[in-house]
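A short write-up of the structure that comes next.
In this view, the complex is presented without one of its protein chains, the others remaining in place.
What follows is subunit A.
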């Protein structure tokens, strides 16, 4: 155990955790906006998985991480559109829709991947490099953790205040929240609830797809089935444990990411506790967080309630 607590390993755990947090943070912020608009989207895991596969295919085909990220965003939006059609237009139960979509995504990505690979070996590529911020990256300890990361990590961290301000201070943010709190009010003002819910889903799913792309580009050199490994679900837990507030959601995401990073390092360092027990940590912690943090005051009043126009 003590090997894990040496300064170098702790440092390495934190640096890797920021990368891991990026994946979950994108999805969690996306889900936060979606849920504030009243859609309880349980299809995050599937959306991320689709983002992963599409990013992998484009990266393997073109070698361009930018194209891969854009494609994954597009794929995420298609996923959001399907989920939106079912929840907003058809008014299928939100939970059922999400569960169904995850199963669809799991099957589709598996088939797509297998028929792409055929009998051969799946192509791989080298993962993307970090972009140190000149000057700041030289600060001891914090510099390595915060300013020697991937470009998308900076973007994810900056998205937290941006989304907080968007939700609180802009008209469209207010309207998005109204769709989740009091849709009749929006309707009375002559504004469409469906439009805002679709917009939130498209935005949220795009972010989730981008998170999937980052997982592929920064951590894996090739796709494997169900590579998202529950990160989409952890994003949903982060939103609930964060009481639907951006900053707290990020805090929950960081807890999961640090535990995840700890598990990876435990395998590398060779601790006497079997590594599988470390791998369980984020999942156990997610249940623990939900038991400990019981406040649901930030939950939108009409979250998960299909809106029927009058």
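In this text, a residue touches a chain if its C-beta (ideal position, glycine included) is under 8 Å from a C-beta of that chain, and two chains touch if they have at least 3 such contacts; residues count from 1.
Methods note: contacts and distances are computed from a predicted model.
Per the UniProt record, the chain missing from the shown structure is "Nucleoside ABC transporter membrane protein", taken from the list "Nucleoside ABC transporter membrane protein", "Aerotolerance regulator N-terminal domain-containing protein", "Protein glxC" or "YIEGIA protein". Within the full complex, the residue among A:162, A:280 or A:301 touching the omitted chain is A:280.
Within the complete assembly, A:230 is the residue of A:173, A:230 or A:298 that touches the hidden chain. Only one of A:100, A:180, A:209 or A:300 touches the chain withheld from this view, namely A:100.
The set of subunit A residues touching the chain not shown comprises 42, 82, 86, 90-92, 95-97, 99-101, 103-108, 110-115, 118, 229-230, 233, 236-237, 240, 274, 276-277, 279-280, 283-284, 286-287, 290-291, 294, 296.
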